[in-house]
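For this view, one protein chain was removed and the others were kept in their places.
Take a look at chain A:
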Amino acid sequence: MTGTDALPAYNFAYLDEQTKRMIRRAILKAIAIPGYQVPFASREMPMPYGWGTGGVQVTASVLGPDDVLKVIDQGADDTTNAVSIRAFFAKVADVATTTKTTEATIIQTRHRIPETPLEAGQILVYQVPIPEPLRFLEPRETETRVMHGLEEYGLMHVKLYEDIAQHGHIATTYAYPVKVEDRYVMDPSPVPKFDNPKMHCSPALQLFGAGREKRIYALPPFTDVVSLDFEDHPFAIQRFEAHCALCDARNVYLDEVVTDDRGGRMFVCSDTDHCETRRTEGHRGTGLPQTEGGETASTSREAAE
């Protein structure tokens, strides 16, 4: 490859400038009305719907040559979707990419918010499959728009009621509905409810793009985001009893990994960057080979406690 000559005649970041202007206008409107779903003219992207076409369009519109991009899928930087979207922007925008949360200026995500707290100036872009939180209860788009307009959100609680009636507790674990600035009820994309509290008053700008449904919505920095609940069944995040088997982290979202066909399993951080950072800092979990002696593992655990 000999630089730009070998590339096809793409505009910077794939989308043409008029499209980016259109998407930026939608983003500005979304920021002005937190939680409101702004329609936009979603383009065909060189990837199928469901792979993050909405998120990619939002990222392409806010990306500048000096930005540093991180892409995560299920918390991991090394899964197919994350790798291919990162490679996509490295190719069509020639931007720097990273896996470090702290170094990134734009983070495109599917399913997770990084464990490392975000900072002012960072942008978190979510890929959203179904932006309408009321969709599964009310199939008519005309009706859901009126319900948003008139702030008729009783139906959302019908869903939570059903959860409690059937399971004894609110069993919704992802895409847990939130109320934004005491006005719009919003679907926070399929992030686990574990991450809902991280949205509340985050110093970073959070943008949500739904490509197939052609909607963009946003949470400006320091926006109130409250998870819906009942007075006698308050919102609670998932709790894990295990520590990460690799980095011994607690109070993080863990993935269960099956290790053999005899019931062996271990729990590891879903956020790979967080896990790696902790391991370079010297934290060692019980799942790592104990060649350096059990002493290291136990001391690091004591240090953590």
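Basically, contacts are C-beta pairs under 8 Å (C-beta built on N, C-alpha and C of every residue); 3 or more make two chains touch, one makes a residue touch a chain; residues count from 1.
One rule holds for everything that comes next: contacts and distances are computed from a predicted model.
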Undepicted complex member, UniProt protein name, chosen from "ABC transporter ATP-binding protein", "Phosphonate C-P lyase system protein PhnK", "Cytochrome bc1 complex cytochrome b subunit" or "ATP synthase gamma chain": "Phosphonate C-P lyase system protein PhnK"
Residue, one of A:146, A:171 or A:236, that touches the chain absent here: A:146
Among A:21, A:140, A:157 or A:265, the residue in touch with the chain that has been omitted: A:157
Positions on chain A contacted by the hidden chain, ascending: 137, 146, 150, 152, 154-155, 157-159, 161-162, 164-166, 229-233
